[in-house]
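Reading through the structure tokens given below for one structure.
Now for chain A:
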Amino acid sequence: MYEVIAFYIFSILTVGMFGIVVMSKNALYAMSALAGGMIFISGFFFILDAEFLGVVQIVVYSGAIMALYAFGMMFFDTTRDVSEKMRSKKIAYTLSIISAVLIVAILCMPLVSESIEASYPAMENVGNIQMVGLILFTKYLVPFELAAIMLLVAMISGIVLASKKMDEHLAIEEDECEMLKEGK
Partner candidate 1 sequence: MEKYLYTALFAPLVSSLFVALFASRPKMLFTGVIASILIAISMVSSFVLLIDVNTHGALHVNMMDWIVAGNLYIPFGFVVDEVSVIMMVTVTLVSTVVHIYSIGYMDHDKSFNRFFSYLSAFVFSMMILVMSDNFVGLFIGWEGVGLCSWLLIGFWYHKHSASWAANEAFIMNRIADLGMLMGLFLIYWNVGSLQYEEVFATLKDLDSVVVATIGIFLFIGAMGKSAQFPLHTWLADAMEGPTPVSALIHAATMVTAGVYLVIRCGELYSMIPDVGFAIASLGAFVALFAASMALVNNDLKRIIAYSTLSQLGYMFVAAGLGAYWIALFHLMTHAFFKSLLFLGAGNVMHAMHDELNIKKMGGLYGSMKATAILMSVASVALAGIYPLAGFFSKDKILEVAFNEGAYFLWFALFIGAGLTAFYSFRLVMLVFFGEKEYIKHGFHPHEAQPFVIYALLPLGLLAVIAGWFEHQFEGFTTRLLARYEIHISHGIEIVLIGATLCIAVGGIAFAIYKYQRGGFSKTWEEGFFYKLLSNQYYIPKVYELYIMRPFTMLSQFVWQKIDMKVVDFTVDSIARTIYKTGEKSRKMQSGNLSDMLRWMVVGMVVLLVLALFYRPMA
Partner candidate 2 sequence: MEHILSLLVFFPAVAGLLGFLVAKESIRAYGISVSVIEFCLSLILWIGFDSANAGYQFVEYYAFIPSYGMSYYLGVDGISLFLVILSTFITMIALIGLSIEKDIKNLIISVLFLEMTMVGVFLILDVIWFYAFWELSLVPMLYIIGGWGGERRMYAAIKFFLYTFAGSVLMLVGILYMGFLYYEATGIWSFALPDWYLLQVPFKAQLWLFGAFFLGFAIKVPMFPFHTWLPYAHGQAPTIGSVILAAVLLKMGSYGFVRFSLPLFPDATVYFLIPVAIICIIMVIYAAMIAYAQEDMKQVIAYSSISHMGIVILGTFAMNAEGITGSIFLMLSHGIVSGALFMLVGVIYDRRHTKMIRDFGGLAQVMPNFATVYGIMLMASVGLPLTVGFVGEFLSLVGFYRISWILTLLAGTGIILGAVYMLVLYKKSFFGQVVHEENRSLKDLNAKELSALIPLVLLVAILGIYPKPLLSTIDMSVQKMLVLMDQKAIEPATKELIMKANSIGGTH
């Protein structure tokens, strides 16, 4: 019963939060809502006995990602209301509704099979974090390492893209700058 209540509360909250994210005109609201939504999602993780993921969710999303976004937002000066000129609203909304209906409809189907043997079943007496660690460093060591590389790539990218090197007009040609002014 407690689970049901939690599920519905979290569901309503996340949907609401994410709804704000996509609908709100104020970027700050949107970001805050996103952060909220992320945290509520970690709630689901706790309900689902994935404590480690729940923690990671909060730490990574709310801690790291949201901080980045906040930084970005300050940088872009979008704390005020943003005016978005949306093109062909009707199409967008029609598509949205149809896709929502379809995706939900499909996910309602009895997708799950009864006769599945778990590849990595939860073991008795072993905590979630231990289990995650165990699998992560055996079976998923390679993806884990690759993920490390990916993060490194992201880091390098972030550094390179935001660094002074890109700032100064490294482009040896200037032609596009003029074009830019003319164009937009």
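With respect to how the candidates were assembled, all candidates are chains of the complex that A comes from, given by their letters.
The definition used in the following text is that a contact is a pair of C-beta atoms (placed from the backbone, for glycine too) under 8 Å apart; a residue touches a chain by one contact, two chains touch by 3 or more; residues count from 1.
The shown structure was predicted, so the numbers you read here are calculated from the model rather than taken from an experiment.
Between chain A and the candidates 1 or 2, a touch occurs in this complex only for 1. Remark: chain A residues 86-87, 91-92, 95, 98-99, 102-103, 105-106 touch candidate 1 in the complex.
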